[in-house]
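Every protein chain but one is kept in place in this view of the complex.
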Amino acid sequence: MRSREEGAATGPDRATTGSDRAPPPAEAGTRGGEIPQELHAMGDRGAPPVQENPRHTRYHPKWHRQPTPLTWWTRNRRYRAFILRELTSVAVLYAAVLLLIHLLALDRGPESHAAFQAWLARPGVVAFHLFVLAALLYHTVTWLNLAPQAIALRIRGRRVPSRIVLLAHHFAWLALSAIIVAGLLFALGDPGEAPWP
Amino acid sequence: MALKPPREPLVWALFSAGGMVAALVLPALAGILWIAAPLGLLGPLDHEGLRLLAVHPVVRIGMGLLLPLFFFHWAHRFRHTLHDGLQLYHLSRFIALVTYGVALGLSLGALWILWSLG
Amino acid sequence: MELGPRDRLSQAFEGEREKGRTIEGPYGEVVHLDLRHLGEKVIDEKLPFVRELCRKYEKIDPVEELIPVRPVVHYMIGGIDVDMDGATSLAGLYAAGETACININGANRLGSNSLTALLVFGARAGRAAAEFARGSGDPPRSVLAQALEEEERLHGGVLGRSTEGGERLASVREDLLATMESRAGIFRDEAGLRAGISEVEELRRRFADVALDDRSLTFNTELAHGLELENLLDVGETILCSALERTESRGSHQRTDHSGRNDADFLAHSLCYREEDGSCRVEFEPVTITRWPPAERHYGG
Partner (left out) sequence: MENAVDTVTLKVFRYRPETAPEPEYETFEVPYQEDWMVLDALNHVKDEMDGSLSYRWSCRMGVCGSCGMTVNGEPVLTCATYIEDLLPGPIRIDPLRGFPVIRDLVGDLGDFMAKLPRVKPWIIRKEEEPLDAGETLQTPEEVGAFRQYSMCINCMLCYAACPIYEMEPDFIGPAAIALAQRYNLDSRDHGADERMDVLSRKHGVWDCTFVGECSVVCPKDVDPAGAIQRYKVTATMDWFRSLLRPGRSG
């Protein structure tokens, strides 16, 4: 069990929690001013000894703070899924930049584009891009799955069931993907050797 | 009240819009452009056809909208990932400046490139 | 009968038990409540919480299964005697909620009366207490002296007791529960109530031997439970003594040796006082009738 020891005596330990929660209200004598001194003195009789700590009062000794480990996101499966989901933003950034590079390569002419295609076809690059694609798919699935929670659609006062919202989102994704794939196949394919009849 | 209006709604809106369009279009684009095509699954490529598509005004305007959204999606999400994931609360302002700054720079760069295409 | 009030239902349960028609359950005898005829839709709309409780705690679904039920103590009808503003006879002491007896319950609490007791009379008590506090200065030294005395009692008397070979808090509490349920439960009679009073006396003796494990002054829940048990003994005795003096049957107070309501003698609140020697003295204060005089109760079903 790890715990912060002396930190609590001088207020919440910022170094380990990174937080600055206000100290418990009664600790710093906010109540002390209202309670007659006799009662404080009284409290010291017949009670067990308290660890030396100048901030302690009899009735509000010390609050213990459990530190948050830097690896809090490894705590359970859902936290891990969450951090992976958040990290897919890097894949989005990469894809956006690569799109831009792709456009530039196209714009600079057939040689430049061919060189870029050759780079794309290198096994290591393909493997990396498969990984990027997996991350992008993970982004898509997690993003669309959360949509029903963020969107409260009401039709004639009744909430549209989240299953419908979910299905609508996934359907939109599939439909849009189909359009993109068809458009690209049309543009990419050599008219002579079109992959479709 | 001397409080400034919060800018969070703006960056959150950009993040959300970016997340949604990224979810809807990126897997298909990435799958075709960077996996299927280079592997030759689609047969020989028509460079000119693709170029014409790329410089088509509709695609350029579309990209001009999408790319900044992708960048801001990353900026906002990555800002929180760094900030919360590594508990860098004391660097809060710095992280925000860097992430949104990078997104802004990339967006302007992308717009300039798209403008000068063709 | 299912639509009847709680006291009638509990009495009916006792009747069934006497006829040997109850079912043995792990926590006492039960009868079965059948909601199946309502159907899933009505149950989910009107009784969602009942279904949730059944599923979570009994692992049964009232849509398809019977619910085991038995009477338990649920709410105090009586309490600290207060006026409309929650003020007790002790200046500056206010009570609200289940602690207080605001007298909206009569001899049987109607469902949701607790809400009125809290929202209406709780608010009134809060306002009145604030008003009192605003109008009065610092407490006199005598109050402070009392506070010190009480603290002394807690530290010396309760926390200071020996831990050696003492009685456990929980066993005294459980025995008090058993006494109250059997002696002052759904049906009462003189012999039982007298026996109950002497049992509580005995429990009070045992309570003096209760030793606390917890000597801490930080969130000492055992001390709180101990003080609570001490009060429960008082409350239990108050109930037993008041029930003994009230030789009639009314609402949730049913005397097998005095059946029937007796308005001539008992259309009154029972007020219980502690005498110098520690015994209880019960007095009856006539009910002030304003708009609705009490009448014979009739329920369908």
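Odds and ends about this structure:
In order of appearance the chains are A, B and C, and numbering begins at 1 in each one.
Going forward, contacts are C-beta pairs under 8 Å (C-beta built on N, C-alpha and C of every residue); 3 or more make two chains touch, one makes a residue touch a chain.
What you see is a predicted model; the values in this text were computed from it and never measured.
Judged over the whole assembly, touch between the missing chain and the shown ones holds for A, B, C.
Contact with the omitted chain, checked across C:S182, C:T221, C:S259 or C:S279, is made by C:T221. When the whole complex is considered, the residue among C:L212, C:L233 or C:C272 that touches the unshown chain is C:L212. By the touch rule set out above, subunit B reaches the unshown chain at residues 1, 3, 5-6, 8-10, 12-13, 16, 80, 84, 87, 89. If you put the missing chain back, the residues of subunit C touching it would be 26, 52-53, 56-57, 168-170, 212-222.
On the side of subunit A, the interface with the absent chain consists of residues 1, 3, 5, 12, 17-22, 24-25, 48-51, 61-66, 68, 72-73, 75-76, 78-79, 82, 86, 146, 149-152, 154, 156-159, using the contact rule stated above.
Keep in mind that, in the parts below, only the chains that are shown with their structure count from here on.
Relative to subunit B, the most remote chain by averaged C-alpha coordinates is C.
Central chain (C-alpha centroid nearest the global protein C-alpha centroid): A. One simple way to say how far apart two chains are is to compare their mean CA positions; for subunit A and subunit C this gives 50 Å. Touching of two or more other chains is recorded for no residue of subunit B. Taken residue by residue, subunit A touches two or more other chains at no position, since every residue touches fewer.
Subunit A contributes residues 18-19, 68, 70, 73, 83, 86-87, 89-90, 92-93, 95-100, 102-104, 106-107, 110, 113-114, 117, 120-121, 125-126, 129-130, 132-133, 136-137, 139-140, 143-144, 172-173, 176-177, 180-181, 183-191, 193-195 to its touches with subunit B in the complex. On the subunit B side of its complex with subunit A, the touching residues are 18-20, 22-35, 37-40, 42-55, 63, 66-67, 70-71, 73-74, 76-78, 80-81, 85-90, 106, 109-110, 113-114, 117-118.
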